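Omission of a single protein chain aside, the complex is shown with its protein chains in their original locations.
Read from first to last, the chains carry the letters A, B and C; within each, the first residue is number 1.
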Amino acid sequence: MAVQVTGQVLDIRRAGSYHVLSLTAPGITELTRPGHFVTLGIGGEESSMLLRRALAIHQVQSRGVYGGTLDIVIGVHGKGTQWLVDRRRHDPIDIVGPLGRPYVLPKEAVSTVLVGGGYGSAPLFMLAEQLRERGCRVDVILGAATEERLYGALELKRVASTLTITTDDGSLGQRGRVTDVLPAIMDASDAAVVYACGPMPMLQRVSAIATSRQAYSQCAVEEAMACGVGVCMTCVLPVIGEDGVTRMLRSCTEGPVFRGDRVRWADVGTVPSDTLGAPVGGGH
Amino acid sequence: MAVQVTGQVLDIRRAGSYHVLSLTAPGITELTRPGHFVTLGIGGEESSMLLRRALAIHQVQSRGVYGGTLDIVIGVHGKGTQWLVDRRRHDPIDIVGPLGRPYVLPKEAVSTVLVGGGYGSAPLFMLAEQLRERGCRVDVILGAATEERLYGALELKRVASTLTITTDDGSLGQRGRVTDVLPAIMDASDAAVVYACGPMPMLQRVSAIATSRQAYSQCAVEEAMACGVGVCMTCVLPVIGEDGVTRMLRSCTEGPVFRGDRVRWADVGTVPSDTLGAPVGGGH
Amino acid sequence: MTRALISQGPVPSAPLPAVDMSTTLGQLHLPAPMLTASGCAASGRELDQFFDITTIGAIVTKSVMANPRSGRATPRMAETPSGMLNSIGLQGPGIDRFIEHDLAWLEERGARVIVSIAGSTVDEYGKLAARLRTVRSVAGIEINISCPNVEDRGQVFACRAGSAADVVNAVRRHSDPRMPLFAKLSPDVTDIVEIVDAVVRAGANGVSVINTVLGMVINTDTMRPHLAGITGGLSGPAIRPVAVRCIWQIRQAFPQVPIIGMGGVRTGLDALEFILAGANAVSVGTSVFHDPSAPARIQVELQRALGERGFTRLADAVSHAHRPADSRAEFDDDIDFISE
Partner (left out) sequence: MTRALISQGPVPSAPLPAVDMSTTLGQLHLPAPMLTASGCAASGRELDQFFDITTIGAIVTKSVMANPRSGRATPRMAETPSGMLNSIGLQGPGIDRFIEHDLAWLEERGARVIVSIAGSTVDEYGKLAARLRTVRSVAGIEINISCPNVEDRGQVFACRAGSAADVVNAVRRHSDPRMPLFAKLSPDVTDIVEIVDAVVRAGANGVSVINTVLGMVINTDTMRPHLAGITGGLSGPAIRPVAVRCIWQIRQAFPQVPIIGMGGVRTGLDALEFILAGANAVSVGTSVFHDPSAPARIQVELQRALGERGFTRLADAVSHAHRPADSRAEFDDDIDFISE
C-alpha cells in the first residue's frame, strides 16, 4: 500500500559528495520498512521532466510536530537529481511511497553482513537497526570510489558489530572493493544472510559470494523506472521463479529487493532465450 | 541593438494586483528608451515553456552598484508570468533587450496626452519624464477595470500636469473608460500627440479620437510573440505604409509602437484582402 | 507554490458543478469519460491504491496477446522533453492467464473494462476475439493495430489501410456482433482519415487515437541508440498537439464515429481540449507515471472546467470546437476593453 502526498522540504544538507534531503511525508513514514523507496515529482508543474525519480528511503521519523518525516540521500546524477538538491526549505515536493518489496528479515537471530556501495548505504541504516533489534549480528561493509562517495560511515559504526570500509583509490579504509573483504567477513561471523545495495556489478558479485557460502543474499537493484508503481513494465530484469522458470520481473513492485541467487545477473539488460515468452527467431 | 544578459532579481514587490520586478540588466539599461521592451526566459533550463515573455520596460537605473537595473510591471496572466512573480532575490533571469521601436518624441514643446490601460501605464513613466524635459505639457489618463488594476497613479501624478483616472466600476476616479475623458482633455490642452499603451480596443479608440482631432497618436501594441527579435513572423498586424500599401508588419521590430492612424485596427487578427501578397481565392 | 498541490489527488477544493459526465461510444455507455490508456495502467490493480478505479469511465487494459510474452530487453524507456519513449515489446501473461487473473479481479472489483488486444498475425487477433467472446465482463475491445505484422516484413498493421482493415475484420467476425470494437490507430501515417475509413468499413464501432509517435534517442555517452529496441514510441504532453490534430481531422471527416482520444493529457483543460476537438472519451497514459491519481484528478478538473463554461452535459461539449463561426458573439466591438 502506497500513498501520494505533497511533502515539504524540511532541510537539505551536504554529506561528502551527497545531499541529504529531509521531507515531511505524512502517511508514508508509518508504512516504511527497510528497502522501501519513494518516487518524487521533479521540476514543478511546468517541468519538461515528466518522470518521477526513485530514491531509497534512508531514515524515517514517525512522530514529531511534522507527523512523519523521511530522509533520502541523493547523489547528483543528471538534471532531476540536480533539481532536487537545489530545493530550499518549505518547497513542496510530490511524494509517492513507500514503494517496492522491502528486505526480508530473518526469523531467527542469525549473523548478517550488510554491503553498501556509494549511496547504496542509505537503506542499510534502518535495516541494521531492525536486525539488531532481532538480535542479529550485523557486520557492515561500505565501499566507494573515493572517501567522499562513502555515506554515513560514522553513524553506521554505532549500530554495526564491525564496519569495514573499502575505497577504489584507498583514500579511506582498505584499497579495493567490498567484494575483496566480503568473504573473510562472512566467514568470521558465519553469516547466514548478506544484504546489499549498490551498483549492479557489485550486487552480482556479492550474490555469487553469498551463494558460494550457502548464505542467502538480498539485493536491492536499481533499474530505470518510468512509473515506480508497477503499471509500465520498463523496470524489468530476468529472475528465476520458484518453478525454475525465468520471467522478466518488475523491479518496482516485485523488487527492488530480490534474492540474489534468483536474479540472472549476467543476463540483465537482455531477455535470455529461455525466458517465459521470449522472442523466437527474429525477436519481437 | 539589443543584447542578451543574465540578470539577477534584486527585488519583487506587489503593487495592487501587479508585481514589480527589479532586475540587474547590465548593458541593457543604457540603451533603453521609453516604449522599449525586454523578453525574459521562463522556467529555467528544464522548462517546458520554450518561449520568452515580452514585458515593457518600466523604469531603468543606469548607475549604482549593480551597473544598470530595470523594473518591469507584471500582471499575472498564465504560467509564465506566474513563474516570474514566484522568483526570489538573487534568482538568475535571462534577459534580451532593449527591443522594439520606442515612442517617437516631438521635436517641439507641444502638448501631449498619455493614456494607459491597466499595466499599460508602465512604459509611460519614462516617457512622461522625457517629454517634460523637452518642455512638453503632459496630461495623463489612467484607466482600469477596477482600482487595484491601476498602476502607479501616485508616482505619475508627480510628473504629470494633470492626472485623470477612470475605472469601469467607479472604484477610483471617474466611472467609465479612458476614451470617455480623452476628448475633453485633448481639447483643453490642444494636444498635438497622444501616447497610448493598453489593450487593443482601447488603442483603436484612442487612435480614432486623436485622428479626429488632427493629432498624432503613438500606440504600443501587444501581440503574441514567439521570438521578439524579428525572425519568426508571428507578431504581425496590418499597417498602412507611407506608400498607402497595407503590409503585415512585425510588432516586435517595426513596433510595438505604431502611429495609430497607420494601424488597421478593425482588421487586426485578419489579413485584409488588399494587403500586399494577400491570399487570393482559397487562401494560403 | 500552492499550484503544486494540484497533483495531490482528486480531492476537490470547491463543490463540483453539476455536470452529467456520462458519455456514449456507439453502443457503449459509460458513466464518466476518463479512461486509462492501454499499457499505462496494467490491469488497474496497482492504481486502485491511488484512486477508486470504479469512478472513472473504464480501465483499458494493457494489450494482451495470445501467449505469454517477455517483452524486449532493457533499457525500455528514455525521458524526453515533456515526453518519454518506450519500447516495452508488449510484455504480458497471455490471454488465458489475463482472463483468469486480471479480468477476474476487475470484475470482482466492479470496474468497467475495455480489453486491449494485440497480435502478430491477423489470425492471432481473431483468436483473441474468439477467446474473449466467452467472457462476460468485457465492455469493449480496443484493437491495438500498431503491431508489426510478422507475415509482412514487420510492417505495422496500422500503417496501411488494407492491413488495418484485415485485422478489424478478423476481430469483428469472431466477436459478439454487439461487442463495441475500437481500432487504436497510429499517427505515423500520411493520411489518418483514410485509415479510419478503412477500419470503420471493416466493422470498427469507433477509433482510439493516438498511439505513440515513432521516435528515437541516441545515448551521447555510449554513442548508440539508448533503447534496446532502437526505436520507441513517443508519448506524453509533447505529442498532445498531434493527438488533437488527429482527433480534429477524424471528426471533420466523420461527424458520428465514436472517438477515444489520448496523447499527453495531463489536466482537465487538456481533456476538455480533446473533447472540444471531437473525442467522446479521453484516456490518460503517460501522465499516470507522473501522477498515479491522474485519471480521477483529471476527471474532476474536467467536470469543473465544463461547469465553468456553462455546460450541464459533457455530451454537449463533444466536438464543440467544430461549431460554425458566430462572428457577432466573438468579435463584439463593444467588449469591455480594459479588462486587464
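Simple rule for what comes next: contacts are C-beta pairs under 8 Å (C-beta built on N, C-alpha and C of every residue); 3 or more make two chains touch, one makes a residue touch a chain.
Only a predicted model underlies this, so the values are computations on that prediction, with no experimental measurement involved.
S.K.: Among the chains present, which touch the one that was left out?
M.R.: Visible chains that the missing one touches: A, B, C.
S.K.: Looking at A:G117, A:G173 or A:P238, which residue reaches the missing chain?
M.R.: Only one listed residue reaches the unshown chain, and that is A:G117.
S.K.: Please identify which residue in C:E46, C:D102, C:D188 or C:D291 touches the non-displayed chain.
M.R.: C:D188
S.K.: In the full complex, which of C:V244, C:V284, C:I298 or C:L314 touches the chain missing from this view?
M.R.: C:V244
S.K.: Using the document's definition of touch, tell me which of C:P17, C:P81 or C:P148 contacts the absent chain.
M.R.: The one listed residue touching the chain not shown is C:P81.
S.K.: Taking the full complex into account, find the residue in A:G170, A:P201 or A:G241 that is in contact with the omitted chain.
M.R.: Once the missing chain is taken into account, the touching residue is A:P201.
S.K.: In the complete complex, which positions of chain C touch the hidden chain?
M.R.: 78, 80-83, 85, 159-160, 188-191, 213-218, 220, 222-225, 230-232, 234, 236-242, 244-245, 248, 264, 269, 272-273, 276-277, 305, 309, 320-321, 325, 330
S.K.: For the chain that got dropped from the picture, name the residues of chain A it touches.
M.R.: Residues 48, 75, 82, 86, 117-120, 143-145, 149, 168, 177-178, 198-202, 205 of chain A touch the chain absent from view.
S.K.: By the contact criterion defined above, which parts of chain B meet the unshown chain? Give residue numbers in ascending order.
M.R.: 1-6, 41, 44-45, 48-52, 91-92, 94, 96, 223-224, 226-237, 247-248, 253, 268-271, 275-279, 282-284
In this section, only the chains that are shown with their structure count from here on.
S.K.: Tell me which of A-C and B-C has more C-beta pairs in contact.
M.R.: A-C
S.K.: How big is the gap, in whole Å, between where the Cα atoms of chain A centre and where those of chain B centre?
M.R.: Whole-Å distance between the two chain centres: 56.
S.K.: Between chain A and chain C, what's the gap in Å when you average each chain's C-alpha atoms?
M.R.: It comes to 35 Å between the two C-alpha centres.
S.K.: As a quick test, compute the distance in whole Å between the mean CA positions of chain B and chain C.
M.R.: 44
S.K.: What residues in chain B touch two or more of the other chains?
M.R.: Only 48 qualify.
S.K.: Got the chain C residues that touch at least 2 other chains?
M.R.: Correct list: 1, 3, 81-82, 237.
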